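One structure is given here, and the rest of the page talks about it.
Complex shown without one protein chain; remaining protein chains in place.
And then chain A:
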Amino acid sequence: MTTSKLTAAGLALALSTAGAFADVESSDPIKLTTHDWTGQIITTTLMGEVLKKAGYNVEYVQADYIAQFAGLKTGDLHVAMEIWETTGKEAMDEAIGTGNVVSAGPTGMKAIEEWWYPAYMEERCPGLPDWEALNACASEFATAETAPMGRYLGGPVTWGGFDEERIEALEMDFEVVHAGTDAALFAELEAAYQRQDPIVLWIYSPHWAPSKYKGSFVEFPAYSAECYADASVGINPDAAYDCGKPRGEIFKVAWSGVADKWPGASGAINDFHITSDEMGAMVGAVDLDGKTVDAVVAEWMASNESTWQGWIN
């Protein structure tokens, strides 16, 4: 629906301002991919609307996060605005390796992925957010399936994250249960939050959940590349992964032909930059306050005109 609405909005815009365009290199539409999470749709819409201001034709194509790389390689799709280092790095590196996809630099948003607990758990487990305090009260988190171990709700297996290894390396009394999708992840959080039941789970940011629910990320020993690669580094001398998860960039990527066909647009895409806080606020406005993506993007563009003008000039 979003796509069609956007097309309709574009159409309306076209009718009102037809003829007022700067000359662009090609009037073929630039195809930006949208996925199924709000933050990414906002990022993409923002980019698309800015490109429209510069006179380009833009088309939003809904595509799967990983499957889109097949289309980016062939030039069926042109721009993907959010590839998270934490979840999409493998696919991105492979695609860039073929030479048909190029990186358009970081978006400026920082991805955080870590164990997270709701604020009401602080009373029951004194010492949080320290991971040792969490471990000391693992039995609070136990369920019939996992008892006596605590239950940690992990992300989909495909997200990786090395949580089994982390539990092993830090000798924690937890068992990982993987949710199949992030919808399942947040459904459980919502339900536990309603009941004020113990829960510790994988949360990522920027996302609406950390702003909707009060809580904090667990503090593990700080991540370092050596901690993941070298068993002797870290508090457990015999195991790797005895630390928290890396925080990563969120990258933009494009089909390699974009720079030749729409050099101006390619520049704007490379210059696109936004902070996690700005994005968090916009995601919240859509998912929690019920505003439309278009309205939120239009608001941001109205109050940050100099910023995005800088990208296209």
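Keep in mind that, in the parts below, a contact is a pair of C-beta atoms (placed from the backbone, for glycine too) under 8 Å apart; a residue touches a chain by one contact, two chains touch by 3 or more; residues count from 1.
Assume contacts and distances are computed from a predicted model.
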| item | value |
| --- | --- |
| Chain not displayed: protein name in its UniProt record ("Sulfate adenylyltransferase subunit 1", "K+/H+ antiporter subunit F", "Glycine betaine/proline transport system permease protein" or "Spore germination protein KC") | "Glycine betaine/proline transport system permease protein" |
| Identified contact with the non-displayed chain, of A:139, A:158 or A:309 | A:158 |
| Touch criterion as defined above, residue of A:74, A:139, A:275 or A:313 at the omitted chain | A:74 |
| Selected residue (touches chain absent from view) among A:103, A:143, A:224 or A:256 | A:143 |
| Of A:136, A:177 or A:281, the residue in touch with the unshown chain | A:177 |
| Residues from chain A at the interface with the omitted partner, ascending | 1-5, 7-8, 10-11, 13-15, 17-18, 21, 27-29, 36-38, 52, 55-59, 61-71, 74, 76-77, 90-91, 143-145, 153, 156-158, 177-188, 190-191, 194-195, 197, 208, 287 |
